[in-house]
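The block underneath contains the structure these notes are about, expressed in structure tokens.
A single protein chain has been omitted from the complex, and every remaining protein chain is retained in its original position.
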Amino acid sequence: MIPIDTLTEQLKELAKKAFSADGIELLIGYQKGEDGKSKPAVFRSSEEVEKLVWDNQSGFNLANLAHRFRDKKVGILAQGCISRSLVVLLNEGQLNRNQLVIIGFPCQGVLGRDGQLHSACTSCQYPDPIVKDYQVEGTGISNQKDPLLELVNNIESQSMEEKYAFFAKEMSKCIRCYACRQSCPMCYCDVCFVDINKPLWLARTPDQQNNSVWNLTRINHLTGRCVACGACDRACPENVNLMYLIAKMNKEVKELFGYSAGLHLGDKPALNTFQPNDPDFFWGKEGA
Amino acid sequence: MKLFTITQQDWNRFLQTISEFVSVVAVEDHAHPFKEKLYPPHDTLFFYRKDTPKEKASIQEKKTLYYGIKPCDAKTGKLLALNFLSDPHPDPYFKAMTENTIVISTACDHFDPYCFCDQIGDSPSALNGADGILYTITSGYHLLVNHTWLSQQLQQFGLTPTEVENEKSPFDKGNVAYREIEPLPIQVLREKGLSTILNTALWEKVTATCLACGVCTFLCPACYCFDIQDLSYGRVGKRERTYDSCMFTLYTSEASGHNPRPSIKERWRQRLLHKFTYYPMQYNEIGCTGCGRCSRECPSKIDIREVIRDAAQSCE
Partner (left out) sequence: MPLNPVNNPYLTMPVRIVKVSFESEDRSLKTLELQLINEQDRSQFHYLPGQFIEFSIPGKGESPFGIASSPSEDVIRVTVNRTGYVTESIHQLEEGDFAGIRGPFGNTYPLDLMKQKRVIIISGGFAFTTLSSLLDYLLEHEEYNITGYDLIYGARNPGMLLYKDKIECWKQQSKIKSIITIDRETPGWTGTTGFVPTIVEQSDIRPDQAIAVICGPPIMIKLTLPKLLDKGFQKDQIFTSLERRMKCGIGKCGRCNIGPNYVCKDGPVFSLQQLEGLPAEY
């Protein structure tokens, strides 16, 4: 893998090129914060790009900000998961490819809140950018195993009581700050269902019951759209295990529709298309 | 104020003794603000039955002694009281909770990269409105007490106190964290914060990466905003209050669709100025304890110290 400093230098070079050759108005990347860790940042000139960094603390999904600045021509750093997010957003008509200059690089993985390589990264199968205009050459993280899938398989083999106990414990931690939603590039709805009070779809009360409805609804809205970048899981201040729900949902989509989100430009989201041979067991039996 | 010296063993025995009168709770979780104990994330205001206008409410009466709280967190009671207990309508729920609570903090022995209590004029050994504070010494603790019942109990336990004039105890630079560091320009915001109101460039810069989630406010020991909602279960129900956040769209949006704070820029301005300009204007205290949770837990790692500096710099 490329040394972090070299990677940062190469990203800076390409970013400056995007300003001079491609005429981007701003660049979405990372810079060092007061705590010495990297944080998302918006650079408005090639001089500002001197502050650009990438390190294993760069766990914020920048595609989120691409959506925010979609009326501008922007440059954006993207490894596998961020580029996949961009692909989903492009496929959903949320971004304009001509307005994006994608600086791709192979990903070495980012740390979770516990200081360990994040579970999304240890299960990552796509460290390299899917779409890009520039590319830093090299190899990224390579995983032989998929620990998240193993966790899901393991939970699936448990009894209903055990499954529920695990789920309930995770849900009871949630404080409903919506950091998961806000850090997710796919959660771009202008008005989220929990922000409507006429009718009040969901009580604000942060108890296990309401939190379960919140999290399950969000995960369901991400079906066939989630690229498992793990930004929501890393954003959660309460360490709710969102990755296992996401992994389960992605596994279902893969098994039912043979689909993984964000791998091809021009793909239709799995739940937006109908094929005659789509599985239909969930409709229930005739006459039942 | 009275100063006691107590061994670790005696302290444990003392806690056991008083547990006859109060429930004793050790606070070990510092990731969550202590405010949750005085002002829970969701709380029932009253229960109702639909067919009658009769309503009832009750408040738990159990007295609880919490110890092990960090001094920055202990300040939560003082800051929230400024809002909740202000006239002409003091909040009866908060009042009952604080009256039923004894708070003993422990002087802090380290700073992490996000701590800044010392940069806003507090210190890791300040009493900050707590009923008592423990200073760790080799043989146990020095215990500074500002609570009549508690010091009576300590004396009955067999300890002899010395009178202390004020909380500026000799322990400020002793076994507690201490560092030479430049204070934050909070005085500038206090005096001239209002001059940033129309500074769009400042608020655009500050909010470029803000996601508008509620982490900073939910975990802030000084944030108290709440929402009120009715929860119905058939013919019965309850009116409940839950934490709310000035970072959320729904917080100020009106039924007509009009929102006086339409974007994250106005909402960040509200959050910063509320803490460092409006709160001092209202109560002569800043609405911040320097605990650093808002920056520590921010998904975008926006550091409030940077924002304070940026805003102060742009003050005219």
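The first chain written gets the first letter, and so on, giving A and B; residue counts start at 1 in each chain.
Methods note: a residue touches a chain if its C-beta (ideal position, glycine included) is under 8 Å from a C-beta of that chain, and two chains touch if they have at least 3 such contacts.
This one's a predicted model, so the numbers in the text were calculated from it and none came from an experiment.
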Contact with the hidden chain (one of B:Thr64, B:Gln229 or B:Ser314): B:Gln229
Selected from B:Lys2, B:Arg269 or B:Lys301 as touching the chain missing from the view: B:Arg269
Positions on chain A contacted by the hidden chain, ascending: 197-200
Touching residues on chain B - with respect to the absent chain: 45-46, 48-50, 52-61, 83-84, 86, 88-89, 91-93, 96, 194, 197, 224-230, 232, 237, 239, 241, 244, 246, 251-256, 258, 260-261, 266, 269-270, 273-274, 277-279, 281-282
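Definition applied: only the chains that are shown with their structure count from here on.
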Inter-centroid spacing, chain B versus chain A (mean Cα positions, whole Å): 33
Residue ranges of chain A touching chain B (in the complex, touch as defined): 33-42, 60, 64-65, 175-179, 181-183, 191, 195, 197-198, 200, 203-207, 231, 234-235, 237
Partner chain A, residues of chain B touching it in the complex: 31, 41-42, 113-114, 208-209, 211-215, 218-219, 227, 229, 231, 240, 242-245, 248-250, 255, 295, 297, 299-303, 305-306
